[in-house]
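Every protein chain of the complex appears in place save one, which is left out.
After this line comes chain A, so read on.
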């Protein structure tokens, strides 16, 4: 291992999107041949930083300096960074399922025999060599679709090797893998280090970081918090504890403001009871995305559900709500003590459930339609007589929500696609409040919206609880959960790992339960 200057040095990286500062003066230094982990909560800026590095966000769209192998660089696109030897492997694999392993490896980088023709001999030969290097025993002509996710990940690495990679970036490489495949992959990353290839690994799994990383950089709210050595020498045991990493990840002040909770006066009976809920991945049947989860929410209560990316929170919520995700395996839902059928979305709505999605543009709104028509969609029958919608009543209902939730739009006939994120979120909330459910599952209701709108949404949630509704509040922002919830459940890898009362809940405690590994 060479001990000269760093292979990569990022200095003072600042990246802003309209209305948000994603990265602010971030520094990252990777020494030659080291495995460098990057940690942080969801939205801390890890992915954005890697996109800056790999040229997804081109040179000029950010401030700061990047030097690679001592030379100042600025990539205009991903191709440019790859030519330099920096290859990023995204969480969602970028393979074409119906092409063969060999074709995928050399996609966009074809082995040519003369002008514009593929040299199949060379392609197969080299692909076979690369597969040996990553330890994958498969025929290069096998279609990628026939491989499991673990093997596909190895194909991605083989593809990176074909580009003569010097710095490999892996974004959550083991998030979709089972334990065995994870172990293989981690071993491979260490083996590549022996060959002098440095890696940046983004991961939520702290045990994993301790197992392979040489040092770790912690990001929080788009800033570099600290860089810590994990071990003194590559073959030593790790010296850094998980608790120390957690402290760096969450050490944020509770500087958000939350409305004073208004308490529900009625009887706090259990409104929602989910028991033994298990769901398998829609494609990969081996994986239990939600594994034997049981939880309860009482009337007038706001219950948090914390977990990192891939913990299975959204999958649990969508599966309970009309089995809208994955393959249902087992479990029951009771509302007010009565077992209800939630086989379809209309049935779930009829049973008194509402699910406010985390992805309002994809799953929450018809962006090309108006505010009033979006708000009424889940409760149209209630606004109709003999199947005919009373348009004027619909408009006045929407008008009521526009005023009460302070939706900033000239009229309720404004197209939803033209509203800001916060106002769109209010429209989605209005839709589900008007459906008058007993239980509301709110999935990241404040994602990507500004502080002022957040406060308004907190107020709405608080009012719902005060009316005696049961609220299950899914969020990646721990201060938000601590500020709003009566209890918090934590999930990791599809399982419920803890139930923490408000009095006992701190960011450190929650994060510890959220990063708990199965092994």
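Note that in this section a contact is a pair of C-beta atoms (placed from the backbone, for glycine too) under 8 Å apart; a residue touches a chain by one contact, two chains touch by 3 or more; residues count from 1.
Convention: contacts and distances are computed from a predicted model.
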| item | value |
| --- | --- |
| The complex's invisible chain, by UniProt name, from "Xylose transport system permease protein XylH", "ABC transporter", "GMC family oxidoreductase" or "Mg-protoporphyrin IX chelatase" | "Xylose transport system permease protein XylH" |
| Residue in contact with the excluded chain [from A:258, A:363 or A:455] | A:363 |
| Residue of A:11, A:76, A:132 or A:413 in touch with the missing chain, whole complex considered | A:413 |
| Options A:321, A:458, A:473 or A:489, residue touching the unrepresented chain | A:321 |
| Omitted-chain contact residue, chosen from A:274, A:311 or A:349 | A:349 |
| Positions on chain A where the hidden chain makes contact | 321-322, 324, 345-346, 349, 355, 357, 362-369, 373, 376-378, 380-381, 384, 387-389, 391-393, 395-396, 399, 410-411, 413, 417-418, 431 |
